[in-house]
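Every protein chain of the complex appears in place save one, which is left out.
Up next is subunit A:
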Amino acid sequence: MSILVYTESENGKFKKAALEVVSYAKAVADQMGTSVTAVAVNADDAEVLGNYGASKVLLVKDESLKAFNAQKYAGILEDAAKNEGSKVVVVSASANSKYLAPLLAVGLDAGYVSNVVAAPSNVSPFTVKHSAFTNKAFANTEIATDVKIVGLSNNSFGLVESGGNASVEDFSPSISESGVTVESVDKATDKVSIADAEIVVSGGRGLKGPENWGMIEELAEVLGAATACSKPVSDLGWRPHSEHVGQTGKPVASNLYIAIGISGAIQHLAGINSSKVKVVINTDPEAPFFKAADYGVVGDAFEVVPKLIEKLKAFKAANA
């Protein structure tokens, strides 16, 4: 009957989103009077999940699962959910979790709601709030099935340390066959991804050309942030598509979003609306972004950004 949660790791280490989904699962478990069981694959430090509310961790150690495979991973979670008799399964909003969740939903005959932003407002009927219309609105949705899958939006619930302990059990589910094989992975290991980032620094057409991105990257580096861009910038080929954030690009749900030289088209604002604090730097005080931002600087990015980098470096040195 426990709440099952999928905790994603990379090179053996849990991602921040994994700790967040466990924190969330603990809140749901408290509402439903049950406990949290986490499923981890090839994680080194499974015990840490206890601190976020898991009482049990089912740990799968299998070299053949080193490359993520949605079908195989969904099969593992299906096995675990059935063994545990879980009525609620929680996953994150990572690319991999969103890949496996629909497969798991069919396997478990479970209703699935993604982009959930808060603990259930009611557990009977099970009702969750989630973003819709690309963050221009929220919907409150009831899940009618016996088993339910909740996909939690990143950075929406936060980490809650409860100081508990988890028992770690080896788990050896039957691994299903899959017709999809990973041939190669191309991933910058020294950079924060937009999905995992707590801070995102984003540039628009106001930066005039790809040669001016050095200061965006430097600002991101000082802040430990991911870099992103507006749609025109990716359409012009100044930056890769993978950096395009907005309605037809990637959604951003960071704690801090800094928009530099981005006017704030409705499609862009929709994509970044889930970010908690928004800062805009733009020469045009009439730019729509100023209406959506928390803090704004009217000024030339080429003067403001180097100053900001300098001040942040001084701030970091003082607070180190």
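Everything below uses one rule, namely that contacts are C-beta pairs under 8 Å (C-beta built on N, C-alpha and C of every residue); 3 or more make two chains touch, one makes a residue touch a chain; residues count from 1.
In this text, contacts and distances are computed from a predicted model.
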TODO: Would you mind picking the UniProt name of the chain not drawn here, from "NADH-quinone oxidoreductase subunit K", "ATP synthase gamma chain", "Electron transfer flavoprotein subunit beta" or "Sugar ABC transporter permease"?
DONE: "Electron transfer flavoprotein subunit beta"
Open item on the list: Touching the hidden chain in the complete assembly: which of A:83, A:140 or A:165 does that?
Closed with: A:140
Task: Residue among A:66, A:208 or A:307 that touches the chain left out of view - done: A:307
TODO: Specify the residue from the set A:9, A:42, A:71 or A:162 that touches the hidden chain.
DONE: A:71
Task: Touching residues (missing chain, whole complex) on subunit A - done: 67-68, 70-71, 94-96, 98-103, 105-107, 110-115, 127, 131-145, 178-188, 191-196, 198-199, 223, 235, 241-242, 244, 247-249, 255-256, 266-267, 270, 273, 276-277, 279-280, 290-300, 303-304, 307-308, 311-312, 315
